[in-house]
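Here's the structure, in structure tokens; my notes come after.
With one protein chain held back, the other chains of the complex are shown just where they sit.
Chain nomenclature is as follows: A and B, assigned in order of appearance, with residue numbering initiated at 1 for each chain independently.
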Amino acid sequence: MSVIAPKFRLAYFLKSIIDNIFWIIILVTLIAIPAIQIVLFYMELPVIEGELLTAFLAFTWLFHPDMQIPLIKSLIHSDLFRIAAFPGFGFAALIAAGTIFVERKMLAKLQLRVGPFYCGKIEGLLQLAADGLKLISKEIIIPAKADKPLFWVAPILFVGTAAAFVSLIPVAPGGWVVADLDVGLIAVFAVIGFFPIITILSAWSANSKYPFIGGIRALHQMVSFEIPLILSLLGVVILTGTLNLNEIVESQANFPWIIFMPIGAIVFFTAMLAELERIPFDLPEAESEIVAGWLTEFSGMMYGLVQLGSYVKLFAFAALFVTIFLGGWTGPVIWPPLDEQIITEGLPISDFKGDPLLTVSTPGLPLFDEDPNEWILQKHGLLEYTSGQLFFSGVIWFVLKTIAVIFFILLPRGVFPRIRIDMLLHIGWYKLIGLAFVNIFIALGLLYAGVLGPEGIF
Amino acid sequence: MTEQLTPEKTENMPPGLQLEKVDDRIMTLNVGPQHPGSGHMRLIIKIDGDYIVDADPDPGYVHRGEEKMAEVRNYILNIPHLERPVIHDSCNILYPYVLGVEDLVGIEVPERAKYIRVIAAELNRCVYTQYWLAIYGIFLGHSTMFMWPAGDRELLIDLLEKMTGARVTHSYFVPGGVRNDVPPNFEEVCLRQVNYFEKRIKEYADIFYDNPILKARTDDAGVLSASDAIRLGTTGSVLRASGIDFDVRIKEPYDVYDELDVHTNVLKEGDSYARSKVPWLDMLESCNIIRQALEKMPKSGSIRTKLKPNPKGGNDEVYRRVESGRGSAGMHIISKSQPQPYRLKISPGSFRNLIALPYLLKGEKLGNMPAVYWSLNYWPVEADR
Partner (left out) sequence: MGTATGIIKALNSGAKHLAVKRFTLRYPEQKLKFVGDGYQFDPSTGVGIAGYKGRHMLFHDKCTGCQLCSIACEGVAEAIGMVKVPDTWKINKKAIMPQIDYGKCVFCGLCVDACPFYALYMSNDYELSSFTKEGLIYTPAQLQVKPQVQQDSELIIDKRGARHG
């Protein structure tokens, strides 16, 4: 609104254009092209239709109508896509960005005010992009006596660990998880146990009083809430008999575990709020007492990375809650319906009067099914739903349930004040561990009574 | 030969020159003026683990020399100057000055002006208490409790702006009455907004005063017993939260407070929770006072007695005090038959309450520091003058 703009001069304008072109050329030559070459050198090339897919062949096939769909299919099932885009970091970052925006708007509505509303024409949608640009353009200030290698590496480690956590969680049926481990749950605990180490390292290496106090408080908080976190999940492990997250979700095909383990769910939820440093447990960043806790000395993009890692961690924890207690991706198949005519005859295109013009034939459809002939089986009644339909509907249910859990994580921020450190330790070591043990006894009781479990009635 | 200074030798020197033995367990924290939890004041805290061993408040960052500056201006020109110590509660800090000058010069105030003054003073008290409550919420980490009072305060600031023409620092009271009459149609607008305001502040009970986390945090934090409160000389809501029933509006009524029905709210515990609840109850009481004053106000009449040019008092001194948002605020004026006052001393409520801070913080946990500090209703600008 009140931008102080200098007067327009043609020379300045041309100079800025030439400046931008110069920097783009330098960055592309020195960084982007070598990176692309390294990726192409080390990536494993798939074999499609009997031919090895080199980069040259891929570009040729991009414009060949018969070969486009198998190319895209092979790309979707490759490892790189899984890590970077769909159940991996890209998906998590997108939901994390959405969470930040929804949090600001929802808190604003709770507090009877408007959140961001200026960036982006509709209700401030581009606010996050503006914040990201602002953080990139700020100078990164390192304290003089800080431990420089540790201080630089701490935010990157944080984001890396959060991404590792995201990679363990299954999103859709058919093995859509980046790392399918048989001891998936123990790997999750191992990754969660790494977070306090990163916090205390980054707090200690800053060499200042306020991060010191904040780091000690963060360490106390995270370590003392890890035990209830692990114990509350043991009930579900006892009842399903497996540690593999895929199998835990599949065992909830008829009912979610939250019906039988409500206490475990509440204990896990509270411990999750403490691990995420959300209000009411946000002591390590308590603003009014210890300026910003262990984040005090971070500035510029380091702060941006820590925030990104924090919200990716929030998504990962919510996804874990959904996987274990709410049933992951299970739910009735709601979308999409199958259109047989597009597969057999092709896509009809008509002009604006309604007369059919031409029919585009797209061989190689359907895109997400594992076996291209599944739709034939479904038409004859042998297969109830194709794997593509199961995939889409599974993703939709998963996202809906995660959004519901995230809403309940964001709500206490507007309603509760901050808790004190001695109250927090009292809750973590006495009350929550007691409730978690009660939960385990209930699980054992249900197991030995023959009601649930691998040999039970259900 | 210079002799070696040791802690024993420097014990009797003034505090800035003393030496202290360095103890490895005790860390000195500087909760300074550039801190989200301090306001314009510095607190030097020595902590041993999580417990505060010593607290040393260091006010004086906002000292402007207001009392000296008041000596060169005459009685009317002092009005925009002397309302600046507390900009939100400006009517209440100006009130004792105006009453004092009326006593010195000998001016009668018309009835309608007295009622308007009472309404403006009560509105100002609510506006200040909402701001204080907002910052109390944010010190405890409750961001909703910052936004709701700051938003509901706008309802009353809107009324004050219709009445006086400015949102804060109104320059509205003059010796002899008020500067301008209320606009037409003011009574019903005021009644409607004050009723809605009262409904809004009753909603704070669910989310703040009955919140179990808040209660667990501020119960038994910084307990001030009744005898200590009297001995240390605290005033205002701090005193009423420790069980002592003292309110200047009832003990020494001024303007029309003796015709209105004023109750005080007294709580007995004396901890931070009680000190944060008494101003909220006082706000509910203020809404009652405003409604009574609107009913009893004479519908028409003059609102200002005309003064002679350059009013001056005799060789006299006067001390008047009122109940402001923070406690009893007083003003001592000495005049020597000049248009300017010879000496003016402001006695604000905040500075009286600051004495209790190091006494209460010793032995407290560090987590309780913001709760105790701000619950003493301390406004740094007024204390430094």
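Following the convention adopted for this analysis, a contact is a pair of C-beta atoms (placed from the backbone, for glycine too) under 8 Å apart; a residue touches a chain by one contact, two chains touch by 3 or more.
Note that this is a predicted model, so its numbers are computed, not measured.
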| note | Missing-chain contact among B:44, B:155, B:334 or B:355 belongs to B:155
| remark: Among listed residues A:25, A:84, A:114 or A:377, the absent chain is touched only by A:114
| note | Missing-chain contact among B:163, B:201, B:248 or B:369 belongs to B:163
| request: Just name the one of B:217, B:304 or B:385 that touches the chain not displayed here. | output: B:304
| said: List every residue of chain A that touches the chain not included in the displayed model. | reply: 1-2, 4, 106, 108-114, 117, 411-412, 414-416
| Interface with the unshown chain - residue positions in chain B | 72-74, 76-77, 79-81, 144, 151, 154-155, 158, 161-166, 169, 171, 179-183, 192-193, 196, 203, 206-207, 210-213, 215, 302-304, 306
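Simple rule for what comes next: only the chains that are shown with their structure count from here on.
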| Averaged-CA centre spacing for the pair chain B and chain A, given as whole angstrom | 49
| request: Using the touch rule from the top, collect the residues of chain A that touch chain B in their complex. | output: 107, 110-113, 209, 279-280, 282, 286-289, 291, 413-423
| Which of the residues in chain B end up touching chain A in this complex? | 27, 29, 35-37, 50, 137-145, 147-148, 151, 207, 211, 213-214, 216-217, 365-370
